[in-house]
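Some notes on the structure that comes next.
Note that one protein chain of the assembly has been removed; the remaining protein chains are unaltered in position.
Right, subunit A next:
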Amino acid sequence: MPVMSYIQAVTQALHEEMGRDEKVYVLGEDVGKRGGVFRATDGLYDKFGEERVIDTPLAESAIAGVGIGTAMYGLRPVAEMQFADFIMPAVNQILSEASKIRYRSNNDWSCPITIRAPYGGGVHGALYHSQSVESVFANAPGLKIVMPSTPYDVKGLLKAAIRDDDPVLFFEHKRAYRLIKGEVPEDDYTLPIGKADVKREGSDITVITYGLCVHFALQAAEKLAEEGIDAHILDLRTVYPLDKESIIEAAKKTGKVLLITEDNLEGSIISEVSAIVSENCLFDLDAPVQRLAGPDVPSMPYAPSMEKYFMMNPDKVEKAMRDLAEF
């Protein structure tokens, strides 16, 4: 099975979906001739032409809104926001329009759009090229939010997002783009949106997280295994709506739960996960639910000292896992 990087899996999924269905097309800033500032849409312009790989004006609400119009018509747009931080001008289109089109029309209209955006820090991106923005959207029924951690999941979930009949926000960790590599089948496959995935079986503590933090937890788990601590790791993969069943099952498995996000703590995705565990697992818990997250400051600063202080890393995760195991 070929090994590829996280971003190569994005590119391969796009190539395959555009080849499979002529209604699939890409729009965004610099996605055409340049192939994207991160090169996620590399080769699409040459293969499918400027009509299906559209370099748009620099205007995020139009990227979302025009995409939504084509989706309502019956096309399958894949819109790219150059950075998740720049999605804000499109929030009205995403929350007031895309998420509510099916509901408000009583199922007469639908909006099968996929909006991709690179998120996350650790790339010297400072306040506005580092943010995690998922919690902004994670209270909007009608939307789905997918945040894969591995190249295998990227390909299967991006293809599923494009084929989904409802709007999907697809957030890709930009530090994972070239850092994370893994085996990806060459054949056509999709993975279910809305399903979490056990990335490591264990019996002492449960870690529930998503995105790049999954890898930090896996690394930490290998170290802790040498000390006799056996971690169970659940990758949420879809952060909205949450896979409650898998969360409850994973929490009950060990009775000690650590939730991790790179986002700011208060009001984050893991806050909702914590509520699910609290409501359903009280008598199975052997320790208070622990949350490990970024501090509640606006975003991570530019200077390496402060960025490192904010950013999640394997050492912080390892310490939190050990502390919980020893509780």
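In this section, a contact is a pair of C-beta atoms (placed from the backbone, for glycine too) under 8 Å apart; a residue touches a chain by one contact, two chains touch by 3 or more; residues count from 1.
Keep this in mind: contacts and distances are computed from a predicted model.
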{"item": "Name per UniProt, for the chain absent here [options: \"Peptide ABC transporter permease\", \"2-oxoisovalerate dehydrogenase subunit alpha\", \"Na(+)/H(+) antiporter subunit B\" or \"protein-glutamate methylesterase\"]", "value": "\"2-oxoisovalerate dehydrogenase subunit alpha\""}
{"item": "Of A:Asp165, A:Glu245, A:Asp286 or A:Asp315, the residue in touch with the unshown chain", "value": "A:Asp165"}
{"item": "Selected from A:Arg34, A:Lys47, A:Arg104 or A:His124 as touching the chain missing from the view", "value": "A:Arg104"}
{"item": "Among A:Gly32, A:Gly67, A:Gly122 or A:Gly211, the residue in touch with the chain that has been omitted", "value": "A:Gly67"}
{"item": "Option from A:Gln12, A:Thr41 or A:Thr56 whose C-beta touches the chain left out", "value": "A:Thr56"}
{"item": "Contact footprint on subunit A, counting only the chain that is left out", "value": "25, 51-52, 54, 56-57, 59, 61-62, 64-75, 89, 92-93, 96-97, 100-110, 141-142, 144, 164-166"}
